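Have a look at this one before I ask anything.
Here the complex is missing one protein chain, while the rest keep their positions.
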Amino acid sequence: MTKAWPGNYFEDFHIGQVFDHATPRTLTVGDAALYQSLTGSRFALQSSNLFARAAGYPDAPLEDLLVFHTVFGKTVPDVSFNAVANLGYADCRFMKPVYAGDTLYARTEVIGLKQNSSGETGTVYVRSTGFNQNDDAVLSFVRWVMVRKRKTSSPPPPVVVPLLPKSIAVTALAATVPQLKSWSTALSGSTHRFADYLVGEKIDHADGVTVEEAEHQMATRLYQNSARVHFNQHAEGAGRFGRRLIYGGHVMSLARALSFNGLGNVFHIAAINAGRHVAPLFAGGTVYAWSEIRDAQPLRGRGDVGALRILTRATRDVPCTEFPVMDGAVDKPGVILEWDYWGLIQV
Amino acid sequence: MTKAWPGNYFEDFHIGQVFDHATPRTLTVGDAALYQSLTGSRFALQSSNLFARAAGYPDAPLEDLLVFHTVFGKTVPDVSFNAVANLGYADCRFMKPVYAGDTLYARTEVIGLKQNSSGETGTVYVRSTGFNQNDDAVLSFVRWVMVRKRKTSSPPPPVVVPLLPKSIAVTALAATVPQLKSWSTALSGSTHRFADYLVGEKIDHADGVTVEEAEHQMATRLYQNSARVHFNQHAEGAGRFGRRLIYGGHVMSLARALSFNGLGNVFHIAAINAGRHVAPLFAGGTVYAWSEIRDAQPLRGRGDVGALRILTRATRDVPCTEFPVMDGAVDKPGVILEWDYWGLIQV
Partner (left out) sequence: MTKAWPGNYFEDFHIGQVFDHATPRTLTVGDAALYQSLTGSRFALQSSNLFARAAGYPDAPLEDLLVFHTVFGKTVPDVSFNAVANLGYADCRFMKPVYAGDTLYARTEVIGLKQNSSGETGTVYVRSTGFNQNDDAVLSFVRWVMVRKRKTSSPPPPVVVPLLPKSIAVTALAATVPQLKSWSTALSGSTHRFADYLVGEKIDHADGVTVEEAEHQMATRLYQNSARVHFNQHAEGAGRFGRRLIYGGHVMSLARALSFNGLGNVFHIAAINAGRHVAPLFAGGTVYAWSEIRDAQPLRGRGDVGALRILTRATRDVPCTEFPVMDGAVDKPGVILEWDYWGLIQV
């Protein structure tokens, strides 16, 4: 019996099961600098303590997706160590800003199980929540992953598929964003405010960024995400792609950073309605992105900020001038990420 | 009309125009660590709070070129988004030390315009200034870039070419360097002081460093420099070089780091007289450097520090044992950077 962790198989999960994940992590300005260096983000609120204080924050909050990836990374050893695929996210809420110096830990509850028809795998639905040092929830999301069974012959568990909202209610947003005091559009890099965005509007974020092996490995390790498909060329060279697979969250971060060009004042990801990695990305690929405004809602009692529902699509090796959508082909250039979120922007 | 920023074209600039640039940026020890990791700098003053305090600084200042690149990066979206080439720098003064925790922002004024004879491009001269959170200017420099015109048929603006000093007066240096208290040459890594350097002396910095795509991309993103030629292999593969172009400032940083071997006590770049990227660098290239002492001047009223005017040349794939100079060929190994600066060193 080895002491190395073999990970959980589909048989090891049951409804209501709770994991308190290792490793708690104090995020610092060092993590913020690396996130900056690896993604190229340019949002003013997260870049400048002065801008943040002028806006009403005590200090620059950490990037929302740095928080997401950190919490996600903690869940990997317990939830997705033996995963075949990360199928999707839903009902993700950012509930409290996280600052350099905060310590995050994560807890996950199993909320759904459904064996696949092959008998070789099953889908596990989990809700993961990240907490800070005061036990305040900072982030909560549902994800579902396809996990290997230990034995095909194991009996299937009762089918439980959680009912998930297609989108998060606007009333659930922004409770934790301070009343915005000032917002310089010169310093934020965009003059476009809430009222300037129209539902149905499409924005090509124009730039593209090529991803190197060292970059995605460094990002994924920063999040202490130990999923082996991202790191081991010796093993993956003999695997289904022949390549290391890039952590899908890195694509989300790149798409968010690229979206600065067109959505520069969308200062906070309040909620993620849905996220799907519809095709893989490998090193050497170039990521482009475009966004569609799906909804625009004022927030009750808040004259300072409004919510834009944004569908961002990232592509591999395809510029987004023509606003490409998923065409089902995973082997050729095209859409690799569909990401539907609520972003907050000053009114 | 898209909300993605198309950048300014030559027609969009006019004399006296001022840009307050996005994104203000709080520099931290995280940025310092990344700068260290990406360049290999070993200067004691910037590496150790203890050494810095012993020398008379309140704490280790950030590397001068980290400050330069941060300010430069902010100017890119407004000034050089549609640039064909970054032609040169001049009259660059470092006016105040920058410390971890300081927030920098940048302002640029257009000081010269000259359409090129082709009618397709024009040269834009700008003075950019970086400020800290107290509105103190920390850095000021002139650069000129060749920018595309939107239409060849647009009428040319009146020609204004600023008069630029060939070098910065010694009297303008060192005002902001504290009176040096102590300086351990054991800890600084070099026994050579001001009086040991002779005008005309040549120093081969000996070592070479090969640059990887991930490294220059991480460096350039750390500075929030979004110039697209550095990041997008998919587009650049079809461009004039077929490769991503490395940010010239990264070459300056590597040359400065290499120069530790021979100029280990040159603790501060007080001013840059001129800088030219005379040939491009691509990933896989190895950078070497050598320096020539062009001048050595005492500083009035300062018995503690003197100024060396240093011409550093960096090469690609050519060791500097023979002190190579520019030969005009950009396609083969040779000089890629000529960089003329005033460095301060203890007497």
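Points worth noting:
In this document, chain identifiers A and B correspond to the written order of the chains, with residue numbering beginning at 1 in each.
The rule we apply is simple: a residue touches a chain if its C-beta (ideal position, glycine included) is under 8 Å from a C-beta of that chain, and two chains touch if they have at least 3 such contacts.
These numbers were taken from a predicted model, which means no experiment stands behind them.
The chain that is not drawn here is touched, among residues B:L263, B:V305 or B:L344, by B:L263. Interface note: of A:G30, A:P178, A:G284 or A:P298, the residue touching the hidden chain in the full complex is A:G30. When the whole complex is considered, the residue among B:E215, B:E236, B:D304 or B:D340 that touches the unshown chain is B:E215. Those residues of chain B that touch the chain absent from the view are 28-34, 36-40, 42-44, 47-51, 60, 100, 186-190, 192, 196-197, 201, 203-210, 212-215, 218, 261-264, 284, 286, 288, 317, 319.
On the side of chain A, the interface with the absent chain consists of residues 2-5, 20-26, 28-31, 33-34, 77, 103, 105, 133, 212-215, 217-219, 221-222, 224, 226, 228, 231-235, 244, using the contact rule stated above.
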